[in-house]
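Yeah, one chain of the complex is gone here, protein chain that is, but the others are all in their spots.
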Amino acid sequence: MPILECKGLCKSYGSVRALDGVDITIESGRIVGLLGPNGSGKTTLIKLANGLLVPSGGRILVNGLAPGVESKKIISYLPERSCLPEWMNAEQLMGFYGDFYADFDRSAAEGMLARLSIDVKTRLKHLSKGNREKVQLIMVMARKAGLYLLDEPIGGVDPAARDFILNTIISNYNPTASVIISTHLIADVERVLDDVIFINQGKIVLASPADQLREQQGKSVDEVFREVFRC
Amino acid sequence: MLGKLIKHELRATSHTMLPIIGAMLLTAVMGNVCVRLANGHDLPAAVSLIVLLIMVLFFVGIFAIGLVTVYMMVRRFRDNLLRDEGYIMHTLPVSVHAQIWSKVLVSALWYALAAVTIVAAVVLLTFDAETVKVIGDLFKTLYDVFTQGEGHIAEIVVEFLAVLVLASVAMSLSFDAALSVGHAFAKHKMAASVAVYIGFLILGQIALSFAARLTVMTNFYGYLDAPYVDVYEFITYWRGICGAEAGLLVLEGAFCYGVTALFLKRRLNLE
Partner (left out) sequence: MEWKFNGGAPIYTQIVDAVKLAIVSGELPPGARLQGVRELALEAGVNPNTMQRALSELEREGLVYSVRTAGRYVTGDDAAIQEVRRELAGGYAAAFLTAMERLGMKKSEIIKLLEADKEE
């Protein structure tokens, strides 16, 4: 069973069509790049998978289930914006994630925090913006989830943080889990992608294994992306 | 999962509410000291100014703590479920119902604690050997009334407290519903929430004017004009009022609960 399946998925905000008949099938064990310019519908698609939005048409299934309590158990979601309660510290956050997610691996989280020398007793409010974002990523990646949805994880972070993020994704890889990374910064992520999905104006324009695309076009995914989305 | 949500909710709210309650009680203790100082002593101008300030602070605090608690609970609901933190909360594997109940129950608890704080603050302010005796007597009288009194006094008090709890729950839900509807809009979410709340009030008034014609209330208002007072009759009417009010609160609460659940589930619009 595919971990994520969309059939004729539509989402409108008033008269604006954010997603317009999207068909996608993502199998387990893949790292998938959801690539498109800003406002192309990437975030809308991820929010629909999370149940933060309700489709206007078509359907979306996570591991065969419509978004709900059961699907949320297997999704680990990194939102576009940092949204952890700032009065908490990393220690309390680990308690929080451990309470609600049976698949949260506290020792993995502690290991990652220690490697970045982030003090677990310091409130998030007093951490640097970069470290706050890393704490959030650690909470997301420390779960043994079935589907990781990472919305713009590398937008606006420095190169060291970007490497940390990509390394975390690679080292947490497991063959029963899939990772979807939405981004418009393709050059940075293309080495870690199995598959790429190009999305523009709410429609899927291309879906292919990354290496197959490179082989057929004789270009990097980044170059293909620039051609497809040339302004 | 409701238990875990409540646990987390208590932790998150106590970190703002405990200092408020603590400050109120501290002001009461300071007020008590001030009262003793001022009692029959001639104080230097500076000291009496401080005494005056503390007393003003105490009375402002007594009146404000209820409002502050309501404000804190409304803000908590908005910030935790309808703003950035909503990304975390609404992707937890818990139902919308558990989310709402955890908020409502914890709010009701803080409203009750705020009420207890007000009573405790007044007691602390006036605390001396005599008040201890007065309070002791009061409790003894209450105990006697409860155990031996006629006319179901104990039941009446419990009923009245239950109506108060219901009222606080219904009030929380009406704020939550207004916020949930208001935040479904793309812009001016707070202004929309206020407008929706005013809409609810108008709706409530219309519903109430119908209800008032139907229920014992008419009898009650008629009774107020009656030339003499019969205690037993009054108690009957009073309990009727409480029952009617409880019914209305349950209806209001159920309506607001339904609206909140619907909008959180189907019309969530996080920025």
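In order of appearance the chains are A and B, and numbering begins at 1 in each one.
One rule holds in what follows: a residue touches a chain if its C-beta (ideal position, glycine included) is under 8 Å from a C-beta of that chain, and two chains touch if they have at least 3 such contacts.
The structure presented is a predicted model; accordingly, all values stated were derived computationally and were not measured.
Can you list the shown chains that the hidden chain touches?
If we consider the entire complex, the absent chain touches A.
Looking beyond the chains shown, say which of A:Val54, A:Cys83, A:Leu116 or A:Val192 touches the absent one.
A:Val192
Can you say which of A:Arg123, A:Lys144, A:His184 or A:Arg214 touches the chain missing from this structure?
Candidates A:Arg123, A:Lys144, A:His184 or A:Arg214; residue touching the omitted chain: A:Arg214.
In terms of residues, what is the contact footprint of the unshown chain on chain A?
These residues of chain A touch the chain that is not shown: 29-31, 163, 166-167, 170-171, 173, 191-194, 210-212, 214-215, 217-220, 223.
Definition applied: only the chains that are shown with their structure count from here on.
Per the centroid of Cα atoms for each chain, what is the distance between chain A and chain B, given in Å?
That pair's centroid distance is 42 Å.
Touching chain B in the complex: which residues of chain A?
Going through chain A, the ones touching chain B are 13-14, 47, 50-54, 69-70, 72-73, 75, 77, 79, 81-85, 87, 92, 96, 99-101.
For chain B, which residues are in contact with chain A within the complex?
1, 4, 7-8, 11-12, 15, 80, 84-88, 90-95, 186, 265-268, 270
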